[in-house]
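For this view, one protein chain was removed and the others were kept in their places.
Chain IDs A, B and C follow the sequence of writing; residue 1 opens each chain.
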Amino acid sequence: MSEDKKVVWWFHRVYYAETDAMGVVYYGNYFEWFEQARDNYLRNRGMSYAEVEERGIFLPVTETFCRYLYPAKYGEEIKVKTWIKKVSRASIVFGYEVYNLTSQDKLMTQAETTHACVNKEGKITRIPRWLLEIVS
Amino acid sequence: MSEDKKVVWWFHRVYYAETDAMGVVYYGNYFEWFEQARDNYLRNRGMSYAEVEERGIFLPVTETFCRYLYPAKYGEEIKVKTWIKKVSRASIVFGYEVYNLTSQDKLMTQAETTHACVNKEGKITRIPRWLLEIVS
Amino acid sequence: MSEDKKVVWWFHRVYYAETDAMGVVYYGNYFEWFEQARDNYLRNRGMSYAEVEERGIFLPVTETFCRYLYPAKYGEEIKVKTWIKKVSRASIVFGYEVYNLTSQDKLMTQAETTHACVNKEGKITRIPRWLLEIVS
Partner (left out) sequence: MSEDKKVVWWFHRVYYAETDAMGVVYYGNYFEWFEQARDNYLRNRGMSYAEVEERGIFLPVTETFCRYLYPAKYGEEIKVKTWIKKVSRASIVFGYEVYNLTSQDKLMTQAETTHACVNKEGKITRIPRWLLEIVS
């Protein structure tokens, strides 16, 4: 990640609904955190994802990758670092890192999600200038 | 429940996603079972809920009640008994009982969900004859 | 609700994971909000639920009731009012009301959850004095 990339943090406390009987956050539930962290990123850059959609642009997920280093437990406070890893003509890659505030800021999880840029008709479309300004 | 009420059973095995760090099924996840048990009931009576919607009728939930007697754990096999508790002019009440096959068929949970009968415009509407035949 | 009951508010924005293909929050997902609103209530009164557990007391849910008046949609901001409806020897009833900040503070949902007071051995036990002070 280059120095000049904008980074936005999202804070959260683990609750029971997110955990499983192994005592840790269920591996599929991290993606709910990434959705919220991503919206928080866009919002911080000036436009919520709801507003992106209102302008006729949708960003469906086309790929996800997640590496689980250490599990998060009930009641722990975590923070998610979010940034843009890559922007192409019609796709955006978000990067995420989850840190555990309750455990000396230990890095817990690394992930990325790739999104296509799609118009109202569901067709892949070039990222419009107003969105490019937010994600660049 | 009167003798002549039709009863339909839905079978399931508890998986990790449904449990929480207390080691048992999370209290909100039972409602996913009830959705599946309800669709199974309708399907068994001759029409899936997807087909009900295709005919322009929607059955949004207006009330839920659930009593949690014993918790279900990872890997346990359960079965859900589903039946119609009450049908009014424009609403239907489903009843549910969850039994634990792994634990001598013990009764675990009792619940009911109330549904309004709504048309495409979102207006409360009288239950059509074809649906009444299924839920009576 | 009597005038002198303490009320605590929890704020939230609806995200995609919580909604379903009907375009609204899935009926079972409200219980995740109530969990968070409940923890927020206890925390606001001086002790998180995690701390309650650390002291050897558990509050498993024994009953839930929820009335769905109006659905909440993606991106809407909601607030949940939480208060104690009733305290008995070994059980606590929480009350909840969901209001839609995006729609003139309209009342959307009314609910209550009943909790048994249980010790480490899983036995129903009298609510200890330190907890009584929080929930009274």
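The working rule: contacts are C-beta pairs under 8 Å (C-beta built on N, C-alpha and C of every residue); 3 or more make two chains touch, one makes a residue touch a chain.
Not measured: the values here are computed from a predicted model.
> Of the chains that are displayed, which are in contact with the missing one across the whole complex?
Per the touch rule above, the missing chain touches A, B, C.
> Among A:V61, A:A90 or A:I134, which one is in touch with the chain left out?
A:V61
> Tell me where the left-out chain touches chain A, residue by residue.
Residues touching the hidden chain, for chain A, are 22, 26-32, 35, 58, 60-68, 71, 113.
> When the complex is taken as a whole, what residues of chain C touch the one chain not shown?
So the residues of chain C touching the missing chain come out as 16-17, 19-24, 26, 28, 73-74.
> Contacts of chain B with the missing chain: which residues?
Residues of chain B in contact with the hidden chain: 15-17, 31-32, 35-36, 39, 48-50, 74-75.
One rule holds for everything that comes next: only the chains that are shown with their structure count from here on.
> Based only on mean CA positions, could you tell me how far chain B sits from chain C in angstrom?
Taking the mean C-alpha position of each chain, the two centres sit 23 Å apart.
> Distance-wise, how many Å sit between the C-alpha centres of chain A and chain C, to the nearest whole number?
28
> Hey, what residues on chain B touch two or more of the other chains?
Where chain B meets two or more other chains at a single residue, that happens at 22, 26, 28.
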